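Excluded from the complex is one protein chain; the other protein chains are retained at their positions.
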């Protein structure tokens, strides 16, 4: 197979992910599944299982290379390719069908996931509750809104979330849904915590030991909640769970532009100053009461179970291989 | 199928559960399994698998409706119906056999469970130990008695357990088994904790994140044990593990009659007084060292594993469905 | 001096304390101060300072012997005799005046103490607060009522306080003052703690390292409050602070009648059962946010400062003497 | 004495404090001491001690009324007037001298305090240390600079301190002193804490139980430090210690303009949003390793000792009076 | 089958394990797998599956009897025999092949395990890290060396590990690999902890609830790390996970010779002294951030998952049987 054999629509999707035209963990994941489906349907090579598998492996690697740090991307790809492996297809047609079926299944489940998580989380909220959330997470907003519809909310504290003030997006969306919101600076979290009944936060990535990587400040919020015996719920689709953490890969923490923290002019006037502007921090599992996913309410320590259940075959590959880097060609051999 | 087709013996069992003639988590569960077995053997409809499945789904819903909050009841039903699903029977006879076999298996395992748990727990008790227990749990009494027979016990502290003084039942049963018992008021738990080596308590329900719902006061006992680095063991049959907590359902906490706390006469003389009399509280998993079940000693965070292993298929249904209420007809389609 | 020289009114007061006709920490203390004043005024011996001092020392020992474990009794006596020492009187008249003056001062301060403590504590209560209290303490009732008058209270949780249900006295008095009360069993403290803003409890004795001895169960309440970052305030007059703890004397914990825990009949039917019924437990200083006394809001670790300030001279005696038992004759030499 | 008898220079100083021309805890305190000195020297009334005392009491109340919440102001006044009481002057001249002497002493000590605290704190810093500070405190900047001069610093993390970015002032001043500074958002404190050896922060007010009131976010910093066993030092002059907390007065927490948190335009577009913008929070004593004052390194629980030592006589007045408001006329009767 | 039918090479290996000629968890495990392979290949009985299974069960029991407390031994045996069960062989030849294949697979995986664990663990180490390790573990040495090769290490603290000073072996091996080592007494662990970034330790046994049994002192190290928010990684091959802990068996703690602690001569001179010299202690799961195995990075609470995945069938046997002692004959019936 040569590079040009990859269908142009697939290339287009890959470009879309690369240039961040397609963004957001969910949208990226679904685009990748769609691309694999297209690739399977438009496959033009020899109609043999082995050849098809090899081709799909290459498409997979092509897709993953577009955003190496987005955890939902390899998860979507693994999910779809795993079906190819599990089905153990005898005929070429069976192989194509397996890919198409699982790609569609992934897309549907992904779309439903937010709704299921929101309904599940809402049931966990006590009557007359005050909730605190940090940064902006569409799943968290959905969950809080759902709890509000059940008539259980008194108030939501929403942090402003420096440096980008994503908390204002959270506040805006909640207000649109009718939810009463109080905006606070990030540093006032502990001050209001004695009033809070539940903390609900999203996740960028869930590691294999149950640690949650999320917007900088999340671990402080969780610590302050733990200190006050306030329950912390992380709401996260299962494609946020990182299989590579199982083989020791740390989740990369991006360091962003100093000018987000201090204005350019100030930086010019104080040339010796340094700025550290990390995007994420790591909340240890002992500060999280439950992770609420579309497949249920689990303790953070069961993250590995999610990985095994959802990504079983690929996981075996990873584990057996002692991989230092995931390469999908190896998976389809 | 019409309602009257359900065998009268099954109706009778359902009534028994409803009217609390049949009570206790274990007895209810076994009665339900027995009812399903009878229903299968006395099925009078069309001898086709699909028709039989539908019938069994209805019987299941009938049984579960008798005590919606008893966690062991749906667990027994799910266990038996899951076998019907797993066996994937081709003939009507195979289908009936699958139900009968798994119903009998459930009943036998349930009967053995207390014995296995007691023997397992007893092995965890150190020489010359002092144990503290709260309320009355027949599994806890068995485990403590077993440890006593191994010659490892010095003393058992048993709380009186207001308002119903179930601790006296515990004391009475332990004394009958020869175990030396010291009765204490609930408020003296922390006072004696420095002498205690192990806390052993039962469970009403185990949630999917490992939290244990049990008699009011249990979480205080566990907290005081944690403070003093005393090991806390929960002894619980696997049918105490609640699958609906996985979909966010909180375990309902019953509020009982004020007159259990203050005499009627006092209430009449003080009409403005309010009384809060909750039956249960929730002990978080971080205060529990292990849950000892008939399938082994597990950390509380592995509760979900028990749910998956024992109740696999039904669980998939629950998770996929985003169910807000479990309906067994859906399970057997 | 012979025994009969002690004025009959003094003897009468001593008898009143001994037979528990005079009871309650405050009343005992004031009665003792009154007795010392009477003794001074009715002294019939040689009108010399040294002779008078010796006489007063004996009266002091006579009073203290009536209730050896009541901490407020020796505190009152020390307070009055300390003045005799501090004034360093040259004439007999000066000596008598010193005793009379300080006895009256003690009595007045003692009467005012509850009021001052209540007003001070009330200022510490936040708007819309829910308070939890344990057992019955008249200072705690006063403080809570004062906070209620300031319009800051939503609700008070009052434990029933087994075995004697003193919580009902608390509830009754608070209800009479208009305060909304919810009665709970002792084992429900942790269950309601997430709603509580402040715990306010009295003290039987405050030890020199800041530990508080109070009704059994207090330390569990404080532990559950600490776990939930709820502030714990102990309200206590300074005569509750025990000088003998400074020389290592543990505060004696009384073990009461088993029949308070289980009925006599039950005990007869279960002759091998043992019952442990301790009256008090010890709350460590790290679980107490502040002790509120009539001389101010202090951290528990400053208890020793109160002892030094209020009881300075006698304390020096105790410390220098390496006393194992306080004997007032030695103090007045 | 009539109002106009107060010297015009004193009135002028009072105005300066009121209009915030004179600001900063130290400057306010010294201005008040100076005003009392002037008032004493320019006293034009009857040359009798009692009359002079009454006059000084009125001047004191006049000064304190200018900024009722500034803790250093009544502290300065009490310090100076206490000397008048302690000296127990027989002649009018002695009384004037006592005031003048103690006013000058207060001013000198106040000026030296920052220097002594900085030198003391610097000695506590280990070799090759990384320090974290929050907000801007001139004492903290001095202490950190002093440690840098001793060659013990590797790096200082300085939070930006929303909403007013006072952290930039801290960074600027430290950079001018040559200290290497890394600016971080408030939410990154826990992220960098594993690198930090010491936290050094200032205080707005120290309460009688050792709690420290300081810029919002301080208690989160201290909590994150405690979690990581990082030492927390509060640097504070003794006039930051609040005597009124001893009588239960909570330290008032100012709530500032919502527009400091979200821009006016945003607020107009989202009229239902609420904003909570507290200036300060309270750090409990258990999260503070030591308070470093000009009279030494003390545990936070010894705050009351500082109050007693520095403000002894006035404190007695406060305590005896059960004051709800401090009125200096009462002090000088 | 009679005892002499067991091939002499198998007997020889069994002797080697018994006499400790073959020692070390890994070597023992591999020797046992090799012995089973030999036993299968040299089986001289009736060529029927049932007979062969019985024979293999006896060989298994023979091997396990040689060192009843070595956890890796029964794990190797179970792993190999499980394959016999899973394959469900129809012919004798298939049965032999299943044993041979799985024995070789076990041996290979065991050899690779250390390498995979080391590479996985190394990826978890941050730049410029200081590591602390306790006792000697070849996996820990490999992991630390690997991290050093990645250029991430500044320093390794290695405890001397009384009484046998195995820390010197650790130091020696690390020095040979070029790693900079600082040797410290066991009691200095908390003293240096503020400099440490990661603790890496081996394991003798991992229990089913995630507790780790390792060289005495390990739990103190982990406690001091937890206190300082330092990450604790346990590196352990999966054959260190104990299946018998699942049925309540405590991991036996050996008490060794007093003369290892105090010299014989001292003991003779002080005949009344007692010495307690335990080999191991138990670190609870809450003090361990992750266990790094050859099948991935897991939270300690997922230990049971490893047991289930690796040892599935045998585990079912154990659980169903309520075994108090594992007997392999029962397994092969």
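Residue numbering begins at 1 within each chain, and the chains themselves are lettered A, B, C, D and E in the order written.
Here is the rule we go by: contacts are C-beta pairs under 8 Å (C-beta built on N, C-alpha and C of every residue); 3 or more make two chains touch, one makes a residue touch a chain.
Remember, predicted model here, so these are calculated numbers, not experimental data.
*Asks:* Can you pull out the displayed chains that the omitted chain is in contact with?
*Replies:* Within the full complex, the chain not displayed touches B, C, D, E.
*Asks:* From the list C:131, C:246 or C:275, pick the residue that touches the absent chain.
*Replies:* C:246
*Asks:* In the full complex, which of E:26, E:217 or E:300 touches the chain missing from this view?
*Replies:* Missing-chain contact among the listed residues: E:217.
*Asks:* Among D:100, D:259 or D:295, choose the residue that contacts the chain missing from this document, as touch is defined above.
*Replies:* Only one of D:100, D:259 or D:295 touches the chain omitted from view, namely D:295.
*Asks:* Considering the complete complex, identify which of E:51, E:112, E:138 or E:183 is in touch with the unshown chain.
*Replies:* Checking the options E:51, E:112, E:138 or E:183, the one contacting the hidden chain is E:183.
*Asks:* Please output the residues of chain D touching the missing chain, sorted low to high.
*Replies:* So the residues of chain D touching the missing chain come out as 112, 115-116, 119-124, 286, 289-290, 292, 294-299, 301-302, 305, 309.
*Asks:* So that we can see where the missing chain sits, which residues of chain B does it touch?
*Replies:* Contacting residues on chain B, toward the hidden partner: 193-194, 197, 227-230.
*Asks:* By the contact definition given up top, give the residues of chain E that touch the hidden chain.
*Replies:* 157, 160-163, 168, 171-172, 175, 180-192, 215-217, 219-220, 223-224, 227, 258, 261-262, 266, 270, 272-278, 281
As a convention for this text, only the chains that are shown with their structure count from here on.
*Asks:* Fewest touch steps from chain A to chain D?
*Replies:* Each step joins two touching chains, and the minimum needed here is 1.
*Asks:* Strictly by the touch rule at the top, which chains does chain A share as contacts with chain B?
*Replies:* The shared contacts of chain A and chain B, listed by label, come to C, E.
*Asks:* Same residues or different residues: which describes how chain C and chain D meet, taking over half shared numbers as same?
*Replies:* different
*Asks:* Compute the distance, rounded to whole Å, between the mean C-alpha positions of chain A and chain C.
*Replies:* 59
*Asks:* Among the residues of chain E, which ones contact at least 2 other chains?
*Replies:* 286, 299, 301-302, 305
*Asks:* Looking at the whole structure, which two-chain pairs count as touching?
*Replies:* A-B, A-C, A-D, A-E, B-C, B-E, C-D, D-E
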